[in-house]
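Complex shown without one protein chain; remaining protein chains in place.
Going in written order, the chains are labelled A and B, and every chain counts its residues from 1.
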Amino acid sequence: MLHLGPFALVPWDQPAQLVIAAVVVLAAILTARARRRLKAVILAGVAGYGNAALFLLHGAPDLALTQVLCETLTLVVMVLVLRRLPPYFSDRPLAASRWVRLAIGVVTGLVVMTFVAAAPLVRVHTPVSVDFPVEAETFGGGRNIVNVTLVDIRAWDTVGEISVLLVAATGVASLVFLRQRSGDVLRLDRAANAQAVASGERAGNQPARRGKWLLAGPTLDPGQRSMLFEVLTRVIFHPMILFALFLLFSGHNAPGGGFAAGLVTGLALTVRYLAGGRFELGEAAPVHPGLVLGTGLFLSAGVGLVALLAGQEVLESTILDLHIPVLGDVHLVTSLFFDIGVFLVVIGLVIDILRSFGAELDRQAEPFAWSIGERRRVEVRTGGDRA
Amino acid sequence: MIVLDTVPSGALLLTVGVLFAAGVYLLLERSLTRVLLGFVLLGNGANLAILVAGGRAGAPPITGATAEPMSDPLAQAMVLTSIVITLALVAFVLAMAYRSWQLHGHDEVQDDLEDTRIARLADADAPSYADSDAEESGSTLDEEAVAVRDEVALPDRETPSGTTRGGEDA
Partner (left out) sequence: MTPWSLETLVPLPVLVPLFAAGLALALHRYERAQRIISVVALSVVVAAAAGLVVAAQDGPVVIDVGGWAAPVGVNLVADPLAALMLLVSSVVLLCVLLYSMAQGIADGNDRTAPATRDTKILQEAIRGQDADADEDTRRDVLPVAIFHPTFLILAAGVADAFLAGDLFNLYVGFEILLAASYVLLTLGGTVERIRAGSVYVVVALLSSIVFLVAVGLVYAATGTVNMAQLAERLPDIDPGVRLGIQGLLLLAFGIKAAIFPLSAWLPDSYPTAPAPVTAVFAGLLTKVGVYAILRTQTLLFPRNEALEAVLLVLALATMIVGILGAVAQDDVKRLLSFTLVSHIGYMIFGVALATQASTAAAIFYVVHHITVQTALFLVVGLIERRTGTTSLDRLGGLATMAPGLAVLFFVPAMNLAGIPPLSGFLGKVGLLEAGVVDGSGLAWVLVVGSVVTSLLTLYAVVRAWNKAFWQPCPEKLPEPTPLPWGMVGPTAALVAVSVGLTVVAGPLYAYADRAAESVMDGRTYIEAVFPDGAPRGTGESNKTTDHTEEVAP
């Protein structure tokens, strides 16, 4: 242990921590220096994945899992939007103030570092979390303490958190769609009509052409299709959904839970969208995200209200040990329903993000296409394809 | 059994410091994409800071998995909440950056028009400090406003707002 004046610190918890910390530090510095959007985004992603590794080393597998999933989703979404933005950041007019900003940044970093170094050393009380292991198992009915904390001990925070997700998702849709919030889900029959109009036929009851591997594969420009990607997507989509369900139901006792499960499902949908385009997304998730989001919050907040009406404290969970003939003994904690609500809200967020940043941006870009500096009208009309 | 040793790890402290420095540096930019990346880095830094606040590394907080002391589950729960909130806000700011690009052809935060107008009046020694009860025709103000708007808000009138237009005229 090192002693620096009033401070005490250990150089690292494990040697691997130092290596990963160095990667994160380097990635953060390079992010700040990058002038190319894509490069900056990827570097920030590296820092994020590094953080996940630090979480894992610290003994936080749930955090690491969630961080990896969130970081992946963030990366995909950012790249989807960056397709539309210019590749380089403009230099005007802040170049001159760069040193001032750098100085402010460095000072802030040093101040925060000092605080974070000093605060843990002045602790003289036992943290409340010493009781969590016993409480979580006795009253929460689960062995994964972090998950029990999220869906039971501090479920109130989680309700708030999913309402932030819901609001952000609707906000994204409102800014990208502007006024077509009630827009329909893009199903294959719409694509068929659109193609019919594009090729000069009369719109009507065109039978939708279904792809061999992905339902909406044929709606893509042949030049943009990748058979390998489509096959791969076909192969991994269902296992991913199964994995998500496994995470959802095992989360109480092992790493996982509603957030991670929702994010895995979201990533599975993302893969479908990337491989098969926006109609594939509509086929994979043929529901309006508003419905998914709303139902999720309705369920989670409803669990709280039901407990209240039943004479318990709000959001109080009950452990049910049921004996079901075929399945045998089932150990069920009612906070699972709460976690399902969380799961739904996360999926709703991802669908909303994909259909805004993915599908709607595709649609907006189609009638016009631009290269840098000039815009060229492309003679493709998408006819009935209005969201 | 929870790890009670709170002596922080130097490697984590350094990471927190650098994430904050880089994050603040980016946050002071005008481009919303860079502001957003700054926010992402700051969020990561804050999450690490909370992890450090919970104490030193330990075993995963799953009862029965190991007999070693576990790392603090409460700090982890707080970090998890914060990761998810950050994800949601990142998505929203990204939508704002995209919308800003759609409107202006770039994603930079604009100055306030009214401030700019008052500053211009002051520069031109115009009667912004004179009592504004004095007669001042509305049309002048309008012209001013239009001029300011041209300069600040719309460098290129034919900027890609056409994307949405294109979608609509189908």
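Operating definition for what follows: a residue touches a chain if its C-beta (ideal position, glycine included) is under 8 Å from a C-beta of that chain, and two chains touch if they have at least 3 such contacts.
No experiment lies behind these values; they were computed from the predicted model shown.
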item: Hidden-chain contact residue, picked from the options A:A21, A:V164, A:A244 or A:V342; value: A:V164
item: Per the touch definition above, residue among A:I20, A:A47, A:A173 or A:L247 touching the missing chain; value: A:A173
item: Sole contact to the chain not displayed, among A:L75, A:V130, A:L267 or A:A365; value: A:V130
item: For chain B, residues in touch with the removed chain; value: 4-7, 27, 32, 35, 39, 42-43, 46, 49-50, 52-54, 74-75, 78, 81-82, 85, 88-89, 92-93, 96, 99-100, 102-104, 109-110, 112-115, 118, 128, 132-133, 136-138, 141, 145, 153-154, 157, 161, 164-165, 168-169
item: Absent chain, residues of chain A that touch it; value: 1, 8, 112, 115-116, 118-132, 134-135, 138-139, 152-157, 159-161, 163-164, 166-168, 170-171, 173-175, 177-182, 288, 290-291, 293-302, 304-305, 308-317
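One rule holds for everything that comes next: only the chains that are shown with their structure count from here on.
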item: Distance between chain centroids, defined by C-alpha means - chain A, chain B (Å); value: 19
item: For the chain A and chain B complex, residues of the former touching the latter; value: 1-2, 8-14, 17-18, 21, 24-25, 28-29, 31-32, 37, 40-41, 44, 47-48, 51, 54-55, 57-63, 66-67, 70, 73-74, 77-78, 81-82, 84-86, 89-90, 94, 101-102, 104-106, 108-110, 112-113, 116-117, 119-121, 123, 126-130, 132-133, 136-137, 143-146, 149-150, 153-154, 157-158, 161, 164-165, 167-169, 171-172, 175-176, 178, 253-255, 259, 346, 349, 353, 356-357, 361, 363-368, 370, 375, 381-383, 385-387
item: Chain A contact footprint on chain B (complex, rising order); value: 1-2, 4, 6-26, 28-31, 33-34, 37, 40-41, 44-45, 47-49, 51-65, 70-81, 83-92, 94-99, 101, 106-108, 160, 162-164, 166-167, 169-170
